[in-house]
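Note that this is a trimmed complex: some chains were dropped, and none of the rest were shifted.
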Amino acid sequence: MVLDLNLLREEMDLRRPAPGIGTPRQEDDEVEILSGVKDGMATGGALTMFVRNRDRDSDKYKQFRDKPRPGHADQTAVAKYGECHDIRGGGQFSGRMTAALVAGGSVAKQLLAEHGIVVAAYTESIGKVVDARRHGIQDMLSIARSNDLRAASEDVIEAMREEILGAREEGDSIGGVVHCLIDGVPVGLGEPFFDTVEGELAKMMFAIPAVKGIEFGAGFRAAAMRGSEHNDPFVVVQGRLRTAKNDAGGVLGGISNGMPIEFRIAIKPTASIAKEQRTVDLKKMEETSLAIEGRHDPCIAPRAVAVVEAAAALVMADLSIRGGIID
Amino acid sequence: MVLDLNLLREEMDLRRPAPGIGTPRQEDDEVEILSGVKDGMATGGALTMFVRNRDRDSDKYKQFRDKPRPGHADQTAVAKYGECHDIRGGGQFSGRMTAALVAGGSVAKQLLAEHGIVVAAYTESIGKVVDARRHGIQDMLSIARSNDLRAASEDVIEAMREEILGAREEGDSIGGVVHCLIDGVPVGLGEPFFDTVEGELAKMMFAIPAVKGIEFGAGFRAAAMRGSEHNDPFVVVQGRLRTAKNDAGGVLGGISNGMPIEFRIAIKPTASIAKEQRTVDLKKMEETSLAIEGRHDPCIAPRAVAVVEAAAALVMADLSIRGGIID
C-alpha cells in the first residue's frame, strides 16, 4: 500500500491548537517513520512512527505530585505506578498522546479509503452553543476541515469561538460534543457477543483523554422514545435496501447494517484551569487550593475532532480486516 | 471459592419478566451446572452453566427472513451468516442470551463481594418518567431489588408502570435509562491505553441488546459545563482522600480513582411492537408493512437492570484479576 505522507501531515495539522482559541504551546508534531516504509510504500513489516516532544516546560508539574490537580490522573497514577510515575506534562495521561492516535489513524483512513469507507467528524457543540442541524459527510469533509472550530455549520463558528474565549477570560475551560459519521460501511461487520461494532468503537473512544460518554444513533434520546418512533423502517432506495432514518446509528445487533455508522462523543471541559480550585496537600493530608498556570487549551473539542476520526478509523480498519473486507 | 446457588437463583429471578408489565412468555431460567463445581465449591476448572430454552414458539419467526423487523438484526444477520442463520426467537440476537450474562455475573458478584466490591443498578427512567434523585448504593440494594420496576425511589414506581402500560395499550414499546454504581473499587484498576475502566465497561455494555449509549459521571452534561464546575475537588474525609462530588464517575485517566464508578446506560424501546410498521419484502424488493404478534416486553429497562449489574460485575472481576486485587 502507498502511504501518502502529505495526508498524514494534514491530519496531524488538524489536531494542532488553533491560534487564538488553543494553547500557545507549539509542537511541530513531526512524524518520523522509524520502520515499515520503503520508497513510499508500507512494506508489511511493523510500521513505527515517532513523534518527539520539543516544547517542554516540565518544572511546573513537580508540585502536582503533592497537590494533585482536580480532574487529572496525577494522584491516581502515583497510586498505580508509584513514585516512578513521570508526572511531567501529565506523562502518559497527557492529551499529547493522541498525536500517536492521529498518526496511526491516518494510515487506517488511507487503507479504508481504498475500500470506500470514509470517516469524518465535526464539533457539534461547545458549551451551550449547539449545532442542531443534521449534517451529511460532505459538510464534515469540506466545511469542518476548513475552520479552526471544526464546525460543520458556518453560522455557529463565531458563537463557538466566543464560548471558548469567554471561558478562557475567566480562567476557566469548557466542554463540547464531537459528532462522527462513518460512510460506506458494508453490512456484516462486528459480532453480537462481545466484539460489537458499538463496543469496539466505544472502548477505543474512552482511551481518548476527556471522553466521558458515547451514544449511537438516537442514543440517550431513545430512552424517552416509543418503539414506533425509534425503529428505522426499511425502505427501497434506487433498488437497494436502506432504512428511512438512522436512529440505530448504523448498527443492529452489534453488526453494521449498511447504513452510515453515527455516534456522538461527550468531551469534558479541560481539567487544567487557571481559576483557583480546592485540592489536598497529600503530605500534610490537608485541604488546600491550587491555581494551575501554564499553557492549556480552554476547550479540547475542536482538536478532538481529528482524534475521534483517527480512533474510529483504527477500529474500522481492524473490524474490516477481521470481517474479511480488507486484505 | 464457595458458589452460592441461592444467590445465583435470585439474580436469575431478577431478570425474569414481571407479571403485568412483562412478556407472558415464561421461562424458568434454570441454570444447570455442567462442569467446574464440586460440593458447592468452584474447582478452578472451567465453569460451564447451561440455561435451556423451554417455552418456544418458533414458527412465527419464519416470515422475518423475508420481511425483516425494523429495529431488529434479522436482515443484518442473514447478510452476515447466510441462509443458515437461525432466526427462531431472534437466534443469537435474542434478549434471552442475557440470561447467560446474569448467570456468569452472579459468580463475578460473589467473587467481588469477597473483596468488598459491590455492583448495583436501578431504573432511572422509563420514557418520560425520570427519577431525578441521586441514590446511594443502599437504595439500589434494597428498594430497587424489591419492586418489579427496579426503581430506587418508591414514588416513581406507579408512574413508571403507567408509562409502560400506556405504551403497551397502543401496541407500542418504550425505552429507559439504567443507572449503575460500583462501590468499594480500589484505586488503580484499568490502563490509560487502551484498556481503560470506562472502555472495558462500555465494550461489555454494548453487547447487551438494546443498549445505545453509555456515559460516566456527568457524561454528556459535562459537554456543557465549565472546568471549574465539572472538576471534582479533592477533599479529606475521615482521614482519607476523596473527591467532593463524583462528576468523573470514579475514573480519571482511564484508571479507577477510588470513588464509586458510576455510569448510565440508554436502553432503546423494544423493537418488537404490535403496531404496524413499514418494512421491505426482500424477495420482491418492495415496501410492505408488518405487525408483530407475539409475547414481547413493552419495556426492557427493568429487566435490563439485572443484566447491566451482571455485565459490570464480569468486567470488574476481570479488571480486579488483571490488577492483582483478586487472586
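Quick notes on this one:
Going in written order, the chains are labelled A and B, and every chain counts its residues from 1.
To be clear about the criterion, a residue touches a chain if its C-beta (ideal position, glycine included) is under 8 Å from a C-beta of that chain, and two chains touch if they have at least 3 such contacts.
None of the values given here were measured: they were computed from a predicted structure.
Shown are 2 identical chains; the number of copies across the whole complex in this structure file is 4.
Quick note on the criterion: only the chains that are shown with their structure count from here on.
Between chain A and chain B, the superposing rotation on Cα atoms measures out at 180°, rounded to the nearest 5. Here the spacing of chain A and chain B, counted between their Cα centres, is 26 Å.
Those residues of chain B that touch chain A in the complex are listed here as 68, 70-73, 75-77, 79-80, 92-93, 97, 125, 127-128, 167, 170, 172-177, 187-188, 192-194, 196, 198-200, 202-207, 209, 211-220, 222-236, 239, 241, 243-244, 248-249, 252-258, 264, 266-273, 275, 277-280, 282, 285-287, 301.
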